[in-house]
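Following this message is one structure expressed as structure tokens.
The complex appears here without one of its protein chains, the remainder shown in place.
Labels A, B and C are assigned to the chains in the order they are written; within every chain, residues are numbered from 1.
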């Protein structure tokens, strides 16, 4: 969609943008050890572009990476890289294109999906690139070409980042850098709604958990015509924000039993879909009680530990549960399109901005929810 | 969805509404012979309701029925009924409910789908009730329960009409009777978009033919996030209306080759989807040139005679073509939801209103497009 | 498919079959209180037929009904019926047809699906009749027409049973009564494979639990071309039977860790699909370790109590879990077709036969697995 999207607004591209040899970048040494350093600006391979990072947001999984170390360490897929730069919710400007790339040009503003599949495993061949069977294999002899920005390959807490063209999404002129960092979050929510059924207009949706993905699920669910859209959570400020983003009802689970509330609102029927975005231990059990027979549940979050689940309800009520990883099936393109069409005010979710040097402070705001922080954005350039 | 939809706005239902024994109704004798008469108000079966027709719109297929006779005559399914009342785009108020009906109540405002499937053939069992294999069998010994309002069973050019509850769609208080008659047209467009893929946000759509279904396809396609939405047609007034309903581009095929225009707008790429709503002889061939490899075409209209088609393009480019009949897969509910959410100004399509007695004049306005008539509505009650 | 299926073998139907006024039938009083009695042969409604029960098999859910009482008691849907006859895996001969039934005729041999949907709820309208929202409502003022043989309406531990035509499946002449009782079990397995993806040829499948549904899942999975098909269980006799029905590998979990075995057989890759038919507490966790990223799991069984589940695996690996109820989406027709085509020796699963009077003994054989009982069949007529 790149040039087509770009072409739809008469965008003027710069012919050339100068790129320095080295750049500032945060790197993660051992878990918890984040350090600002100077790195060489990375080299491009074929089908890749160099993105000048203009802005990058902080995501809960960044906190995971920061505190527990790289998935590469955990999953054992890729070799641990002592010079690794995390950060995956970034956007920026293309400053260089690799061999054979004419789909995108210098000066294009882009947001990026996290995953570029290997393109050669069974899942990638079928279009499920976020389920790539060669996850993490982007190094050494076993280089299969899979990339996950900020997880297995260097990410966006830096001045520049390499990206495979499959991850690029056009950012329209009228969208701010800060708002554009939200595209990948929106893409995850969109992917969940796609897994649930896609055409949800006129159907009922509960979103449990008003974190960024949950709020985006509310906004996109409503933009696609779901009704009613019911948001559950524990904090009124977040719930109110959910209402501004399109929720028809917001339930504070500290004040009302969420299953009861859903039954009340739906006149006892339950809903068609639940997007679980809280990771709460009881969330799946409650979701099974919220959907009606034949309903569907998407798990976009999960509890840290195994939890008790009453599986009998899944079979008794013919319920399907869809675990999703990231933002597959080009969902970021769909999400970006809705944002470009200003279907909802995504920027309401952006609460704080810091400079690249201030990343540790930004993380603190995000983790401790200082001043009700939701999306904390690092403005790197511009 | 009935009570749930209704419950979402605190609607106050009347407990009882008096119903006369007889009513005014138009009946079709031989083709072309439409006559206003007095009929008994019809009796209810189980799972049926009596709808007081408040408004009914004229559709191109009504003209077919009027001039060529009933499908029942043509297809030979049902016995020809000399006392037959056509009309299928109607809405009204429930004034009586059949045995066992508690899904709907007296006073509920409803629009109606055309088809109620038999519920017992293979297609109905799989949810494809508009492809019911017992089409037309609602009479005598072979009564399988299929109903198609105004085609095989009495329709809405009358004061009252019987409807199976499966055809009912809730009409919110804020929607006028006139606008509500457009729900079934919107449902047909929605069904086409569902057949094409459902989740079309961020994908490109051409609608060929700015008749009522085409205009609705534009409005719904845009509401669901398609981009760009390109409308082609021959009349500027209709094309302008399409722009107001959500089209990003309108192409007058008398001034520009539509295939060339689509290629120009999409930078040579073609679009993902074409909704063919014109019935023009070259429409399918042009559509095959408009979509890119792997694209999809929905036929919601068709030429009267067989036409030359270059089938090689379908296989060379892996193109799928979806013929649709009516408004299947609960598409009217989805369409009504979008209209209830005021996603587009459907009422722009309503151009003229007449009284029940003026039906022949209304038909003349519709057929001869007098004063640019689009949707001509008969206001029956209220 | 009825007459078509029947027509494919030149079957000769009897014109008339005499039906007595009363019949022998087992009824369930309080849980555990099964009693043989004399009942009136039931009356037919429209779209129904009277089936002379020729044979009926015992299913694990019959044991549930017997020991815990009717779902109607448990779920509160239908009024408890003191004269209730359980039994749902039956087949027989049509001896009478209701008004308007010409799809089937007297003398037709049929097996029956359990569920006939109401045909008027949202799920039924979309073809998901086993998720009917009016489950259990077949009585009194709230009669919506839903039927579940032997669960909410009288079943097959009797000489005659009423069936809606939607539940009927043709039984070919060459198939014995005993084998035909297995069609509904095969239908459940087929529905699970349909939910998992439908076209599984060339893909890998684990079936956990060699009960009747699991064994059928092996047989049908192999018939549809899955490879390898791996069966896990605790009893060698059952596993051996699974091999005869089409499994490529059988793993006795008492001798080898099933996850390790699956990894060994698949060279570390895991499988595409798991059909969970054991209801074991760890089954879902193990299934999540057996499938590869992007894999799918069907739950056709479930543990009696909530169990600890590591939900993180569902999101990390983009795994979908499909709870299924019964034998939806016309799966019994597909299963019956494969059995009619003799794709596998279903009759290997039939181990014992008893007369109607011997039902308690039959139950005992089934529950206590006396003489390795698998499918215990009651031969009622013929």
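Here, contacts are C-beta pairs under 8 Å (C-beta built on N, C-alpha and C of every residue); 3 or more make two chains touch, one makes a residue touch a chain.
Not measured: the values here are computed from a predicted model.
Touch with the chain omitted from the figure is made, among C:334, C:352 or C:375, by C:334.
Interface note: of B:40, B:60 or B:307, the residue touching the hidden chain in the full complex is B:307. Touch with the chain that is not drawn comes from one residue among B:275, B:324 or B:339, which is B:324. Between the chain not shown and the residues C:101, C:137, C:207 or C:223, the one that touches is C:223. Among the residues B:130, B:330 or B:351, only B:130 touches the chain that is left out of the figure.
If you put the missing chain back, the residues of chain A touching it would be 1, 47, 100, 102-103, 119-120, 122, 124-129, 141-144, 165-166, 329-330. Against the chain not displayed here, chain B makes contact via residues 123, 128, 130-133, 135, 195, 269, 284-285, 292-294, 299-325, 328. Taking the whole complex into account, chain C touches the unshown chain at residues 1, 3-4, 7-8, 190, 193-194, 197-199, 201-204, 223-225, 227-228, 248, 266-267, 269, 330, 333-338, 340-341, 343.
Here is the rule we go by: only the chains that are shown with their structure count from here on.
Highest inter-chain contact count (C-beta pairs) belongs to A-C. In whole angstrom, the spacing between the mean C-alpha positions of chain B and chain C is 40.
Shared contact sites, meaning residues of chain A that touch two or more other chains, fall at 269.
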